[in-house]
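Of the protein chains in this complex, all but one are displayed in their positions.
Read from first to last, the chains carry the letters A, B and C; within each, the first residue is number 1.
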Amino acid sequence: MGSVWGNNFKLTIFGESHGGGIGCVLDGFPAGVAYDEEFILSEMDRRAPGKNRQSTARREKDLPKVLSGVFEGKTTGTPISCVIENTDTRSGDYRNLIDHPRPGHADYTGRIRFHGCNDPRGGGHFSGRLTAPLVFAGAMCKLFLRSKGMAVGSHIASIGQIMDTPFDDVCIPAEQLETLRTQQYPIINPRAQQAMLDQIDQAREALDSLGGIIECAVIGVPAGLGSPMLCPAEGRISSLLFAVPAVKGVEFGAGFSISAMHGSEANDRMILEDGVVKTETNNNGGILGGITSGMPIVVRAAIKPTPSISREQMTLNLADGKVEPLVIKGRHDPCIVTRAAPVVEAAVAVAMTDLYLEAYGYAQD
Amino acid sequence: MGSVWGNNFKLTIFGESHGGGIGCVLDGFPAGVAYDEEFILSEMDRRAPGKNRQSTARREKDLPKVLSGVFEGKTTGTPISCVIENTDTRSGDYRNLIDHPRPGHADYTGRIRFHGCNDPRGGGHFSGRLTAPLVFAGAMCKLFLRSKGMAVGSHIASIGQIMDTPFDDVCIPAEQLETLRTQQYPIINPRAQQAMLDQIDQAREALDSLGGIIECAVIGVPAGLGSPMLCPAEGRISSLLFAVPAVKGVEFGAGFSISAMHGSEANDRMILEDGVVKTETNNNGGILGGITSGMPIVVRAAIKPTPSISREQMTLNLADGKVEPLVIKGRHDPCIVTRAAPVVEAAVAVAMTDLYLEAYGYAQD
Amino acid sequence: MGSVWGNNFKLTIFGESHGGGIGCVLDGFPAGVAYDEEFILSEMDRRAPGKNRQSTARREKDLPKVLSGVFEGKTTGTPISCVIENTDTRSGDYRNLIDHPRPGHADYTGRIRFHGCNDPRGGGHFSGRLTAPLVFAGAMCKLFLRSKGMAVGSHIASIGQIMDTPFDDVCIPAEQLETLRTQQYPIINPRAQQAMLDQIDQAREALDSLGGIIECAVIGVPAGLGSPMLCPAEGRISSLLFAVPAVKGVEFGAGFSISAMHGSEANDRMILEDGVVKTETNNNGGILGGITSGMPIVVRAAIKPTPSISREQMTLNLADGKVEPLVIKGRHDPCIVTRAAPVVEAAVAVAMTDLYLEAYGYAQD
Partner (left out) sequence: MGSVWGNNFKLTIFGESHGGGIGCVLDGFPAGVAYDEEFILSEMDRRAPGKNRQSTARREKDLPKVLSGVFEGKTTGTPISCVIENTDTRSGDYRNLIDHPRPGHADYTGRIRFHGCNDPRGGGHFSGRLTAPLVFAGAMCKLFLRSKGMAVGSHIASIGQIMDTPFDDVCIPAEQLETLRTQQYPIINPRAQQAMLDQIDQAREALDSLGGIIECAVIGVPAGLGSPMLCPAEGRISSLLFAVPAVKGVEFGAGFSISAMHGSEANDRMILEDGVVKTETNNNGGILGGITSGMPIVVRAAIKPTPSISREQMTLNLADGKVEPLVIKGRHDPCIVTRAAPVVEAAVAVAMTDLYLEAYGYAQD
């Protein structure tokens, strides 16, 4: 299995890139959450391909059609289902790839996993297009989390070698997250943004691609979500972050850097601020012993460079075992990181909703 | 919930550091796996505190008592339960900590999560001692995986700033993993080992602690384990790696470094070697699209420095809201990374068993 | 939660009676199963309201639109999603019911459960219409089970006081199940059928309704499916049978009658027949210790009379606490048992698929 996630509510995602449609179902989503269509469409837009995000044409293309679970402007508590049509498909481009698995893609592993039966067109169920329903689900979860005083946001921490200014991990204002959400590129430092865009242009010209890192934060988190031992908050969140295509690493707080610190430096000192327990640093990323501390949750996801590059590559012909040149046709982003922020946020928002519902149940007012 | 893990078999871990005992239950573990007690005890020994690992005394202390699930030298297929006694407990040391949460520990978050009812003695259910039953479970899973041609091993990739030679990720011999397993310190490069031990000594003398990174590999993995979308192999493995206390980051293959590569560099080129599909590099760590490729799985876990340090620290007195000095008494390792390798391997072995059983079921011969 | 089921694959059902559409997702369904559309439509037809089952109009109405998971005539192994439009809805009929919960319906409990937010039109998510996607899922599972040599079938064991001839529980020919499947009414004894139809007519004339019992069988079941203790095959199957609306009792083999037997009578004597272990009787309904024995699984589900009756009833006005007369408008079957057989079979087929996949995994040939 693979397309259902959650312990305390369930997200199911379905669809193939060039099939009859893609979509998702949210089962166990709380009742009574106001359905803010404008917000949801703006989230869908952040992920959508192409630049001119205000165009109506774009919106129609990735317009989520909600079939159930919303009634008179509010969630019903019964399954929310959403279907997004596949419109602009050019399946002809991909036929050649069945025997020529693209390097860095799931063409070969998918073939083994599904006995050669999976839909290869446009990557099928493996397509990055499947992140559209994830973003829809994340938008719904953000609406729920907002009703509980939480907000999820992110920025592009790096593209290639270029790094953005990191979050101030002990104090991330809601306004900053909202500003990043509405920027064309969610980057804190404008100079970093220019350097990143330059790098992407160079990669495109070189028929190559680039990866990067998304840094995501959740603020307003109540202390006490998550569990020790086998199901810590980090494990719950990471299990869904690795579901974002191309993510190969996940770290919380100081993450891999904490491994090079001394304890006296890494330990976050506790203080009381306006009657609230906080820490002066946040090297643990808002989670201690698998349980949220009330500090911002800070998590970074490493995204590999788009494996589909325009440059000729060598690959194996599975039919005859020979290594042969391959040119991947079709339209491919030289850097998906610029569109990855809402997807990473969606994964985190879904995981946070699951953690919240574990603590408070569906009957909480 | 938090102490049960698994979709296709279930691991349950229970116990408190100073309670009546700790242990685990493995439900759905395959029938007919030979119970190799010597191997299991050797794994327990790798994790056990203290240096003189050959001593009988040590073995008795962490001796797993198997109550069920093993009959006439083989697993029965019914739940394997194991209890480990708590013997050497000195609860007096920890009483003072209830109102003085230790920085970097779960004292505060545990108190919120469990409404102040959890056992605080020795860290209770949060104690690193709970990794003992995890190592037992991992040892059982290694026996199963071995019967399917797989092996799990690891080395200390770094302690503080000192790095070991990394695995050759396209070819990791079983002998290397076994050698590392039986070394006092699982480090590939002897010079790195000396530098690491020196750093630990310095940290101890400074009443401080150090963190590090464990690099773990699984070899002999069949292609086709795991799933695309929401339950990828990386997500399954990481969800359990974050259950290892002090892990704050997890990465596969080139991990965070892949985010700074170009696609032309990151893409692993496929080849045929002795009739087997392989890749010339392994930047994806043996997993593509959430599914194993047959290449070695390579995963790294970042471990924070032991939060219990001997040096005086400031912390919050939860009773009166004042920041006060705290001296943590008791015996604490200045660097748990030297004992973390078998624990990380255990988490990976348990996750691999779950993935294998999803693919082949309990009825596979 | 409530609309996701399964351990080894997942069925999700969504939709409201008068909403934008209903449907289901099957995640983890095996790859390579031939998609037999004619069979699926014939199953949908068995459940569909109205009598004239051959009409094209009817087929169009409940036509399942498969959006994903089927490619070139076979299942892909990725999620199968199916949407069924709601066409013939007359929401005006039900507006009055919000403050006047219908006796025997979930109007009141649904209101409490979902904080008054659930869609009340036509019963919303509680509507019997939601059994249509269950029948679709069951039809898919029947195709899979058929490829493994299994068949699921049923008959109306009773309506009101009138009983059909029971299955010969030690030998149920596949032909009998197929004959029942294609009959207008799945009843073995023609005289019982006439008496049942007479009773239904009388109930309709009395503005009342009738219940009944469906007896369902699975043949060709391999021995060894299911588990002892907490997840026995009976428990798995019953957990889904109670999801069929109006089911209030489930029994296996001799069921409640076995409680009045002596052990010497109830114990099924084992024999060898053509090299296969069988039993001379089948009082245990093909399941012993929670595990299938290879004998036919025989299970009965008790279905209550349609709670929507045309006759005036008294109910509580939730707005003012007064007991008031209620007349339920709209079209209601006086006996849903005649349409329940494919739904019960679907629940059993889904559960059997889950049990099979637990044993053999997705990688079985």
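As a working rule, a contact is a pair of C-beta atoms (placed from the backbone, for glycine too) under 8 Å apart; a residue touches a chain by one contact, two chains touch by 3 or more.
Only a predicted model underlies this, so the values are computations on that prediction, with no experimental measurement involved.
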Looking beyond the chains shown, say which of C:P101, C:G138, C:G153 or C:P296 touches the absent one. C:P101
On subunit A, what residues meet the omitted chain? 7-8, 28, 78, 224, 227-228, 357-364
Suppose we count only contacts with the excluded chain; which residues of subunit B make the list? 1-4, 8-10, 12-16, 19-23, 25, 27-28, 31-32, 65-69, 71, 74-81, 83, 113-115, 117-119, 124-125, 362, 365
Footprint left on subunit C by the chain that the document does not show: 1-5, 7, 11, 13, 101, 103-106, 108-110, 112-113, 125-126, 130, 158, 160-161, 203, 206, 208-213, 223-224, 226-232, 234-236, 238-243, 245, 247-256, 258-272, 275, 277, 279, 283-285, 287-293, 302-309, 311, 313-316, 318, 321, 323, 358
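Just so it is clear, only the chains that are shown with their structure count from here on.
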Farthest chain (mean CA position) relative to subunit B: C
Could you name the chain whose Cα mean is nearest to the mean of all protein Cα atoms here? A
When the centre of a chain is set as the mean of its C-alpha atoms, what distance in Å lies between subunit A and subunit C? 38
Could you put a whole-Å number on the gap between the CA centroids of subunit B and subunit C? 45
Euclidean distance of C-alpha centroids - subunit A vs subunit B, Å: 27
Contacts with two or more other chains occur in subunit C at residues 8, 28, 78, 362
